[in-house]
Every structure is written in C-alpha cells, then in structure tokens.
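The complex appears here without one of its protein chains, the remainder shown in place.
Letters A, B and C name the chains as they come in the text, with residue numbers starting at 1 for each one.
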Amino acid sequence: MSRENFDKLGEECGVFGIYDFDGNDVASTIYYGLFALQHRGQESCGIAVSDTNGPKRNVTSQKGMGLCNEVFTPDSLQALKGDIGVGHVRYSTAGESVPENAQPLVLNYVKGTLGLAHNGNLINAIELREELEKTGAIFQTTIDSEVIAYHIARERVNTSSIEKAVARAMQKIKGAYSLIVMSPRKLIGARDPYGFKPLCIGKRDNAYVLASESCALDTIGAEFIRDVNPGEIVTITKDGIQSDCDLCIPKEKTARCIFEYIYFARPDSEIDGVGVYHSRIQAGRYLAQDSPVEADLVVGVPESGNAAALGYSLESGIPYGTAFVKNGYVGRTFIKPGQSSRESSVQIKLNVLKEAVKGKRVIMIDDSIVRGTTSDRIVKMLRDAGATEVHVRISSPPFLWPCYFGTDIPEREQLIAYNRSINEICEVIGADSLGYLGEERLSQMVQGLPICKGCFTGEYPMKPPTRDIRGNFER
Amino acid sequence: MSRENFDKLGEECGVFGIYDFDGNDVASTIYYGLFALQHRGQESCGIAVSDTNGPKRNVTSQKGMGLCNEVFTPDSLQALKGDIGVGHVRYSTAGESVPENAQPLVLNYVKGTLGLAHNGNLINAIELREELEKTGAIFQTTIDSEVIAYHIARERVNTSSIEKAVARAMQKIKGAYSLIVMSPRKLIGARDPYGFKPLCIGKRDNAYVLASESCALDTIGAEFIRDVNPGEIVTITKDGIQSDCDLCIPKEKTARCIFEYIYFARPDSEIDGVGVYHSRIQAGRYLAQDSPVEADLVVGVPESGNAAALGYSLESGIPYGTAFVKNGYVGRTFIKPGQSSRESSVQIKLNVLKEAVKGKRVIMIDDSIVRGTTSDRIVKMLRDAGATEVHVRISSPPFLWPCYFGTDIPEREQLIAYNRSINEICEVIGADSLGYLGEERLSQMVQGLPICKGCFTGEYPMKPPTRDIRGNFER
Amino acid sequence: MSRENFDKLGEECGVFGIYDFDGNDVASTIYYGLFALQHRGQESCGIAVSDTNGPKRNVTSQKGMGLCNEVFTPDSLQALKGDIGVGHVRYSTAGESVPENAQPLVLNYVKGTLGLAHNGNLINAIELREELEKTGAIFQTTIDSEVIAYHIARERVNTSSIEKAVARAMQKIKGAYSLIVMSPRKLIGARDPYGFKPLCIGKRDNAYVLASESCALDTIGAEFIRDVNPGEIVTITKDGIQSDCDLCIPKEKTARCIFEYIYFARPDSEIDGVGVYHSRIQAGRYLAQDSPVEADLVVGVPESGNAAALGYSLESGIPYGTAFVKNGYVGRTFIKPGQSSRESSVQIKLNVLKEAVKGKRVIMIDDSIVRGTTSDRIVKMLRDAGATEVHVRISSPPFLWPCYFGTDIPEREQLIAYNRSINEICEVIGADSLGYLGEERLSQMVQGLPICKGCFTGEYPMKPPTRDIRGNFER
Partner (left out) sequence: MSRENFDKLGEECGVFGIYDFDGNDVASTIYYGLFALQHRGQESCGIAVSDTNGPKRNVTSQKGMGLCNEVFTPDSLQALKGDIGVGHVRYSTAGESVPENAQPLVLNYVKGTLGLAHNGNLINAIELREELEKTGAIFQTTIDSEVIAYHIARERVNTSSIEKAVARAMQKIKGAYSLIVMSPRKLIGARDPYGFKPLCIGKRDNAYVLASESCALDTIGAEFIRDVNPGEIVTITKDGIQSDCDLCIPKEKTARCIFEYIYFARPDSEIDGVGVYHSRIQAGRYLAQDSPVEADLVVGVPESGNAAALGYSLESGIPYGTAFVKNGYVGRTFIKPGQSSRESSVQIKLNVLKEAVKGKRVIMIDDSIVRGTTSDRIVKMLRDAGATEVHVRISSPPFLWPCYFGTDIPEREQLIAYNRSINEICEVIGADSLGYLGEERLSQMVQGLPICKGCFTGEYPMKPPTRDIRGNFER
C-alpha cells in the first residue's frame, strides 16, 4: 500500500483546490480529493478553507502527520467551514519530517489571508531565501512554499491583483511547481513553464476544482475540463476562469516529468492528454518489441508493473497472469523485521502464487529498479516457487542521474545502474535476462509529448543548480 | 483494502500458533503471521506468549482493537517474552465490537495457564453456556472461545492430559471451529470433524507452526507440512507432533466452507490440497463454459474477482484486462460520505480506467453479490466510462440461505437473490446479461473435495439450530 | 497531585454504585462520584450500567487505564445507558498493571448479568482460586473480584436471591472487602465483618447511592444516610433498602483500617461516624501534647500533613503557617529526572516558601514515613531556605509490619523504622528532633472506634495467611 515499502522513488506532493459558487462547504470534498491523491504523499496532509463571503482574514485549517483518514475525522471536517479551499498531501521521507512543514501554508498578508499548496521543487529556493532574509524576512518552515508565498506577498504590495502578484512571483522562482493559491475571493492554479508537475481543472455543478491528477476529479464526481498549461495561471472567481499565459513557452520546450507516467501518477489519470494507463501499456509493448524472449507467462510486480505486463502480453502473445499477492495491510506504521529475523520485509509484503508460476518460464515486469534491494528477493521468490526461468523487463531506462525537480532519487553511488552494465545488473538480481526500456521510447510512450528525462540522461530542461540543493533543506 | 468496504460477506477470524523448541522468542513471528492473516479479521487482534521453561502460570499477552500494525509496536512485541505463543485476528462487524471480546483468551485453570484462539461458530454455544451457568459458571465475554475454554478446563480436572481434555470438550461442542490451544508445555491444534475452517501445520528450523492459511507460513518463511485433518487434534511438544483422530469422520462426510475458496482465503493459500488461486481460475473457466458471451474484454472487480476473470479469459480467449483502480488507502477509519454528499463510497474506493474500457463490450467478473448495493454502481461506472455492453458473471451461485458456521450473511430479506430471478437481478444491477456459477460446479472447482454449500442450497452438513443463534451473542 | 509521587503507601480502590428509581441515566453521576474517589486509585477506572427495565443480560461498560477524565469523554458517558450502575477506581502500582484487571467486573451468570466492584484484599484468595480451579473454573484476571464473583454465581444456583448468594459467598471469603454488586434489578452493598474498608449509603432525590467515602456523596449532591455496617449486606431495590446483618460481629471486634483516617480517605469524608479531618486534627493535638517542642512555626507537608499541623498549632499555640508550594501539575505521566540530573523529584514537586521559614524554628508535620526517601530532602530544603531548626512530627506510629488487607506496604527491610530507633531515624532524615504518634493514640483519634493497627503492631484482627499472599497475584 505505502509506496516507500519497496525500492521505489518518492515524490513530493499532491494538491487540490475547490471553489463552490453555490456557497456549499467544501472541506469534505477536499478530503475525498486528497484521498484520491494519497499515493502522491503519505507523510502529512492538510486542508484550509475560507468563506468567500466572510471577512478577508478568515481561514480555518487543519494539518497533521499521517494519511488523510488518520488526520481528519467527520467532526474535524465539519469544523472546517468555507466555500473555497485548498488541500495538500505530502510525501514521506524517513526521519526528517516535521509537523511544521505540513501544507497548505496559511498566512496573513497585506490583502487578507492566503492558503497555498505546492507540488515540486524550486532550484533557486536557497538563493531566494537568502535574498529575502537579507531584507529582513523570517522563515518558519523549510518548504519552498514559504519562499513562493513571500514573493507573492511582496509583489502584491505593488500589484493590482493577486493573480498578477503570482505572475510576478513566477518570474523569480525557478524549477518545478504546480501551485494552488487561495485568496479571500479567488482560487488560482499555476504550473511552471516547463510543466514538470501535472495540474488539471474540473467542474462539478457550480464548483470549479483544481487537482494534481484527474483521478481526483473522478473520485469526487467532477467533470474533467482541461489541464492547466505549462506556464499558465488560471484564476477562478465567480466570474469564471481567467487564463494568463504570459509565461508560457513554446510547447516543444516544455518538459513533463516522464516519471509521472512511468510510476508516480495513478493509472486512471490522464495528464496533458495522455492516459497514464495507456502509456504504461505502451511501454510494455515496446519492451516486447525491443527485448523479446520466449516464455510461458508475463507477470507484473504489483501494483505498478501490472499495466506494462499487460502491454507486453498483448504485444507478444504470451499469456498474462498474476504471480504475486500483495498484503494490503502494510500501513504507515508497518513494523520492519529486525536484522536477525528470519522474516524479510519483501516476503511479508509480497507472496508468490506458486501454482501460477510453477514449472513456467516467467517474464517479470517492473517499472523501475532504483537500488535493486528488492529485485533479487523477488526473482528468488519466483524461482523458489518453481519458475524455471525468470526474465526481468523494466518499463523505464536505468536511473543514472539526480533529479532537481522534486523526485527523491538517492545518491548516485546507491543506484544499481551506476557503473554497472546491463549484464552486471542482471547478475546482481539473479535474473536469466534483463531488459530496460530504451530512452528513445520514453517520448513515444507519451505520444510525443515533450518530457524531462534528466534522471536517465543527465540532460535537464533548465540548467541545474551549481551547488547541490538536495539535503540543504528538507524535501 | 478493508473488505467490509464493499458488498462482501464477513468472516470471523484467523489463528496462528508457534512453538520454538530452540527457545527463541516467538512474538514477532506471530505478528508477521497475523499480518498475513489480516484479511480474515480487522476488528481486533492479540498475541499471547509463554515461556515453556518458566512457571506454569506465566503468560504475557497484548490485545487491542484495530489492525496488527495499529495494536503492536516494536516495543510491545519486545515485551512479549516466550517460546510458545498463539495469536488471533478478529473480523470487524459494525458497532457491536468490544475490546473484551478480543482474542486469544488467556485464562488460569487447574493446571496453569491456557491461551486459546478460535475461528468459527458453535451452533450449541447458547445451550452450553446455559448448562455451564446452571453449575455456577461466569462468563466475561460473549465469544464461543470462552465456552470452549470452560469445557476444556472442566474436562482437564479428571483427564490425564490437556489434549485429552480438548478431545472430550470437542465431543460436546458442535459447529465450526479451528482451534489453537497453548498450554504451559504444549501447543495444540484442532479442527472440527467437518473441517469447516482451515488449519495447517508448518515448520521453520526447530519451530512448529499452526496457521489458518498456508500464506502465513510463506510469510514467515516456514515450510508447509500438512493440513490438520477435519476432526483431528495435533499436539506439539518437544517430542514432536502427536495426532489424535478419534473424532474424525469419513472424508466424504466432511464439509469445508466453499466460501473460503471463493472469497475468504488469500489466493496464495492452499487448503486441504487445493490451491485457492487455482480454484478461482477454475470457477472462471466454468463460467466461460456455462455462461459464454461475445465480448472484447474480461475484467475482474478487484481484488477478489481478478483470478476468476483470468480463468474466464483463458477459457474463452477473450482478452483479459484491468478496468478498475482501487484506492489502496481505505483504512479502518475511512470516512464515509454522508447521505447528501455528491461523492459515493464506491466511487471513492474504485475508479474506472476509461481508456481500457471505452468502446468495448466488457465481461465483469465478481466473486459474489450479497445485497447488490454496489454492483449497480460499478456497472454504471463502466458504462459511464464508455463500455458499450456490460456482462456480469459471478463466480459463485446466488446466496439464499443463512450460515450458522461463522460467515456473516445478512438477513434473507436483504439478499438480492431472495425472491428474485436471475433476470430480475440482472435488471436491478443494470447489466446486459448476468450469469452465476452453477451450484454443481462448486465441488468441481475444488477437485471434488467434500464441501459445505449451505448458504447456496440450504442443506447443511449438520442439523442447524432450531432457534436462530445469530444476534443472540455478538459475533 | 498524584499520591505515588511521594513516599506514601498505596491502597487498592474506590467503589461507587447508584440505582435511580426514576429511571434516569446514571453514568455521568457515577463519573463524578469516581472523580471524588480518584485519590483512592489512579491506575484504571471503569463504569458499568444496566437498564433495570430491559432484558436481564444487558450491561454496557467502559474501562480503561488512567484517570477518570482520561478514560471517559462526554460521548462515551452518553453511550452508557442505564438507571443502575457501578463504578470503580483502581490504585496504581508500577509495572504490573494490566487492562484486564480493571474493574468493575462484568459477567454473565445463571440469572443474567452481574457488575461487581470491590475494594480490599482477601487473604484466602489463592486457596479459593485453587479450590474453584479443581472443579474446572477458569480465571481471566488476577483480581480478587473474580473469586468473589465466582462464589456468588455458584451460590446463586441453589439460592433464592442474589443477596442470599452474596451472603453465602461472604461466609467463604476471608479478608478485607467493601463490595458493590449490581444485578439486573438490585444494587447490593456489603462490607466484610471487620469493616476494614469503608462503604456508605446516600440518597439523592429518588436514587440510592453506595460509595467508598462520603465525600463522593457531597460531590454529587446526595445526602448521607448512613454507613454500611461491618458485616452488613444492604440490598437496594425499588422497594427500598433491605439489611442483612447475619454476618455482623460484635462491634468491639470490628477493625477499621486506621490508615483510612491517617492518610487514605479524603479529609472531608466521615467514616463510621468519625470525621477524617477531625481525627487528623486530633492526631496533631496529641503530637503537641506528647512531643512538645519550642518553635516559631508549625507547618504541614502538603496535602496530608496540613490537618495534623493545624491540630498541633491549635494545641500548642505555636502559629500555623504554610512552608511549601506543591506543583499541582504533576500528573500520571510525570517525567522523573534521570540519575545524572541536577533536578530532584522532590524539588520539582515541592518548593519552600523561603520568606515563611527564614530564621525560624519550624515544626514540620507529616502523616507517615514509609521508606524515608523524601523526608531528608524536605528537611534539607527547609534548612536551605533558612529554617534554624527543623522538628519533625509524624501523625502515626512507625510502620513495622506487613498489611494483608489491601494496603501496599513495602518489604519490611525497606521500612525506615525497621531495626532503627527513633533517634536513628531522626538522624537519617536530618531533623533536630523527631516524634511519632503513640500507638495508644490511634484509637483515641477515632473516638474509640475499634480499629486495625496491624501495620504498626503486627497484631491483626484475623490470623494472617501462613504463606505470603503478596506478590502471588497482582495487588
């Protein structure tokens, strides 16, 4: 259930905003929206709401460590009164999580109260902080959102509207961000010019919705309107949606994080016109074309490998099957076996369906290998269950480079592909053969959408920071 | 994740016991064993351990409401010292759950301390309680385990061993039970003569294990030895395993609960020689043979419908696919939408992969329909996502009768199949066609194993109680 | 605030029962009653209620570890529906406390459901347990209440009423007990023949109340009716109060625990006709008569030494004053300073009013010294604050003997008075002089009431058990 249990990458956040023109309370809808985005962050979550007909300094919020259904109760949602609101789920990294960093950020500024939720990583946050501090600013958190908020507040002083202040702030902040800002009477969504992180617009009755992924719209019964474009600022008021695309760059220069399609996003989401499920099916098909192998069964490592496995099966004609049962009760408080224990973390979470694999040549599809700490165990489990051959296919290229835009990739030295050939990796994980998705396939799997694939190639859409920003501040 | 979230039946419990002859502490292994059995009960859980080399009145236990990883912590497991132990997970029914009823039951009796964990339902528990009360007995819980414990304790007074006392007690108790008893120096497993509920034996190094399902053995890295036979009592001591089969009845009279194969058990378990996954694949194949229909895609309602869907696909040649994404974060404390809410419980937990079903004729496989409260929503969701036809196939016959042996079937009047023809049900759920598994297929899907299928046929292996036992005591 | 924070003795419990003939819910009144008795036990508490007009097997209860206001909430009290009920607070001893032992005990027996709350210690509990176990009884707790309940249930089988069953049970159980039993239609109070522990009767409107101490009656606005007599059984039904005194012994043979007057009971309680406050004032007066000393100020160690200090002052004419400020926020979860810390537990809880004692000869009154672990610190604190002399007077004799009747006296070797003369003790605690209350004064301070003073004299009203019962079972 919780993604960090396997050898997977972590992302930062999910955001959700809503403005109900009929004046209905929105907190419980935000709750269900966040619930649909929970896969994007399990460390902490929060909701802030405001009454657009009330005073301008009037926000109620609740934040806490844990999953949505741990933090909120029916009573606490009931207490969050307001027809406009913003919510946030935050990614869990071990140890460095503190309650202060939970979002949305709520703050008083010159024009009232702002709520702000943010997904992504700025690459010039440190410089911006230092600059601000030199003018006397104080920071109470270590999240980029506070830097963004500061810039918006400063710009607002000499700007005629909050959306213009957001636009000016966006000229200064650099990096990946999808942003929702709630002002006393407006809900604003913005996406960085490269469009690293997704953000879409929905509508339900007389309410407009902003969400990281379209699956959150389905969950609350809202209709998908469109994606916020890279670089676009949308301003939702009672007069409708206004769009500002001054910061938009040519589409071919945009750079969606390809890992959203490979792993982060829920398969039932559609991002910038491309279905996530479809792109994974495609990746599987490409693998079948590029790395064919004779076998009796194609299986996915649950959950994220299943779609690519189906694609591989469809393309190759080799039957698709289920080889693993995943224990659905692994929660945040999962107790990990000690060093001396006979039980292993992998085995506790995953078991092989012996009857499904016994005596068979198995193609096992996974979406990625990061450190490789679990792949060898899973391959061994298949063999122990009687698989005669185990061929591993990975629906992404090997990780080799850091990400500066919000994906939590470990130190290079910890990456299994660092300084190893495919054959060497194959040996480490004990497979009979190993195939990765070719880098050139990435763009194809998303129908030619411009993407960022820096973690595979080391080439980034914008110049990476000269000093390593990772670890300086809590991410 | 939590089973009660859909229109599913509930079962009572999972049990786990271990005796480590090398004297190692067993609590954390019990924890992982229970974790593997969590699908059998999410209301409460407990562990009791004892030191076989210590005094005879020496048991440490911890019980609590909630999932294993909510109740136990590394510290609390550490505090449970002992080389023999028993654990239990309990099924959650709404409202009537009380901490007092958590198991294992721990009690002092004439020969020291007993720990007792039990899965199943006695049909003469009320009579036995009344009989005992007439002799001055007091009851502190409303669980059958206390009745069983009482009988064992009474028989022990004039019996030479605990296993003989268990045997004598089993002559009095009637119904379904799989039982683990921990005495100061022995671990005992017993199964009722009909074998309604599963129980198997495993071994890891120098430790013997008893568990409701074999998946728990895999999880802790133990080897499967064999099932406890219906009616058998196995006694595990440092001298090995002793078997008493005096109460065993002819195999053809035994009556395993078929619903373990259809839904309760984890697919990676094997019960009495028949793999659960395989039996579900078979059920799907039979459905394809018996209720064929032209279509483009076969999908399962996750998780329990997936195996039968695969079977249907394999038999029919119609491609298998994934149509649903299940939110993996629905926990025990899931907040249900209120009546007036636009959000529905089903939609929050399940979303359709539009791109997978759009424009397709879909066969949707589920394991059962109980009240039918969610089937119509799911069918509608498929249609809304663009499916041109939705054919529903159910991998079990219609529910029509009560269960007296531990399965929580609602009042007859609430069952969708009660007083309705297949066509009428089909109309209620809005499908284009509907097919159930034929009753005669049940025995076939488990390779001819003798089974209880009373909930489908109204014919039970033993005379049901004349007064309704359900509701008299908390189940 | 919490008594265990100083070098004090611990007692077992407080009990409270109520039957409201007007049919009002009684749970919240029990809550306030227990709140008034909280000084008698801080480990756990519980409430069980029943509806006398409902079915006979119909009890709702809630129990938990901690103080009343930690265990109960407005909602949980609301959920406890019933016009008859019983409550309990339990004394906290370190470590051995388990939730299972919380009271009241609720049990099903031949005639329906019983609730039972009990204060005191049986001296033949082990024998009785063993006897019962030999007939097949099982025990799920280690509290005496379960033994009592068993006897009541067994006797009830061949007895015409619950009160007669209680009477017969009382012929078998030996030791100290004040007991409240709630049956489906009756509230019963009983006190052991010696009357070790207090129990009194009150009335509020159309409701009768039983409580360990009269202060609980004041708190809920009930009128004090009378004490239950030693050996008496009172049965409260809609027909009024019935008394059974068959087990009563001559008053001169009764034996109230004198420590209730010295320390346990709240000063605003009156037990068997003698006010606790008054008896403490008297103790102080006797100390002034028997251990006079020239001084400028008499002070009490809060809270329990204050009344005796006032008595000493009144008798001696030496001005009474306040020398200590006690931190009122020491709760159950108080963090104790580590060994290496500069802070001491005593100093954190107690501070001296320097200006009150500076340059003065101070008489410091405390109710008892058990191990003496804090007295020396307090004396030193007075000296550090400028007291020129510190004369310690103790309003009870030296502890020298074990108690078998419910008071938690440490091992003899740990008692400061064991094998030490008064002068030696005086030296240990660093006082200028030390005086204890003479043993002959004990009876006088309670106006000649027959008392048990075994912990001072080693002479007990009934033969103590030959084997040490302490430690065998949880106390």
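Following the convention adopted for this analysis, a residue touches a chain if its C-beta (ideal position, glycine included) is under 8 Å from a C-beta of that chain, and two chains touch if they have at least 3 such contacts.
Just so it is clear, the model here is predicted, and its values are computed rather than measured.
A.B. asks: If you put the missing chain back into the full complex, which of the shown chains would it touch?
C.D. replies: So, spelled out: the chain left out of view touches A, C.
A.B. asks: Just to verify: which one of A:129, A:360, A:383 or A:453 makes contact with the chain not shown?
C.D. replies: A:129
A.B. asks: Which candidate, C:158, C:289, C:327 or C:457, sits in contact with the chain we can't see?
C.D. replies: Among C:158, C:289, C:327 or C:457, only C:327 touches the chain that is not shown.
A.B. asks: Of C:352, C:394, C:442 or C:462, which residue touches the hidden chain?
C.D. replies: Considering all chains, including the one not shown, the answer is C:352.
A.B. asks: For chain A, which residues touch the unseen chain?
C.D. replies: Within chain A, the residues that touch the unshown chain are 99-100, 105-110, 114, 129, 133-140, 142, 146, 149-150, 153-157.
A.B. asks: For chain C, which residues reach the chain that was dropped from this view?
C.D. replies: Touch with the absent chain occurs at residues 1, 28-29, 31-32, 35-36, 38-39, 42, 67-70, 72-74, 77, 204-205, 215, 218-221, 266-268, 270, 275, 277-278, 303, 306-307, 310, 314, 319-322, 325, 327-331, 333-335, 337-338, 341-344, 347-348, 351-356.
Keep in mind that, in the parts below, only the chains that are shown with their structure count from here on.
A.B. asks: Quick one: name the chains whose C-beta contact count is the highest of any pair.
C.D. replies: A-B
A.B. asks: Which angle of rotation, from 0 to 180°, maps the CA atoms of chain B onto the equivalent atoms of chain C, to the nearest 5?
C.D. replies: The two chains, chain B and chain C, differ by a rotation of 180 degrees.
A.B. asks: What whole-Å value do you get for the distance between chain A and chain C if each is reduced to the mean of its CA atoms?
C.D. replies: Computed from C-alpha means, the inter-chain centre distance equals 60 Å.
A.B. asks: Report, in whole Å, the distance between the mean C-alpha point of chain B and the mean C-alpha point of chain C.
C.D. replies: That pair's centroid distance is 48 Å.
A.B. asks: Just the number, please: Cα centre separation of chain A and chain B in whole Å.
C.D. replies: Spacing between the chain centres: roughly 36 Å.
A.B. asks: Where in chain A do residues touch two or more other chains at once?
C.D. replies: Not one residue in chain A touches at least two other chains.
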